[in-house]
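Shown here: the complex without one of its protein chains, the others still in place.
Take a look at chain A:
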Amino acid sequence: MKKSSVTHKTGFWEVVKSLLSGLRLTWRHFRNADKRRAPVPVMDENYFKQPEGLVTLTYPYEAIPVPENGRYRLHNEIDDCIVCDLCAKICPVNCITIESVKATEEIGMTSDGTKKRLYAPVFDIDMAKCCYCGLCTTVCPTDCLTMTPVYDFAEVDIKNMIYHFTDLTPEQAEEKKQLLAKQQEEMAAAKAAALAARKQQ
């Protein structure tokens, strides 16, 4: 059986017919240019069903919503972070830098009831290195490190791609460090005194 769709059509009228059908096609698209794509997210079942009309959006003004489980810019809710360093350890590209300072007393509670004992004078994530694998968000014990739906955060200066999440100013951090050092000195002194006392007995 000959398939009509693959037979090579020749002859004047066939050519004219195919030329006209080409013009009809572009004319149909031109006529439907008043219809627009609806900004439905990919989860919507009509996402791939757009029969006619313009498919592009005027991006910064309109955007297609992103799915909630997508991986985009990270955010750390520093109030809930217990500075356990798990995220920095698991990160395959080492883009999380954490410095921790032990607190002299208990600082407070995270929203899920874990006690906070460490300050984080440095909590930097280099988004330029991040590969958005999401491992850090899964290991985080307090769920404070999360993915946000923000994906458009290009910068002119690459230094701005490093996000600082710490809530301490350098002075505060210095102060905490000194407090810790003082406490440790006192503890060491107390320990030495106790040791000396025990020796004398």
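Note that in this section contacts are C-beta pairs under 8 Å (C-beta built on N, C-alpha and C of every residue); 3 or more make two chains touch, one makes a residue touch a chain; residues count from 1.
Here is the rule we go by: contacts and distances are computed from a predicted model.
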Complex member absent from the view - protein name from UniProt, among "Phosphate transport system permease protein", "LutB/LldF family L-lactate oxidation iron-sulfur protein", "NADH-quinone oxidoreductase subunit H" or "Nitrate ABC transporter ATP-binding protein": "NADH-quinone oxidoreductase subunit H"
Per the touch definition above, residue among A:Leu23, A:Val156 or A:Ala196 touching the missing chain: A:Leu23
Absent-chain contact - pick from A:Thr56, A:Asn69 or A:Gln201: A:Thr56
Where the unshown chain meets chain A, residue by residue: 19, 22-23, 25-27, 29-30, 33, 53-58
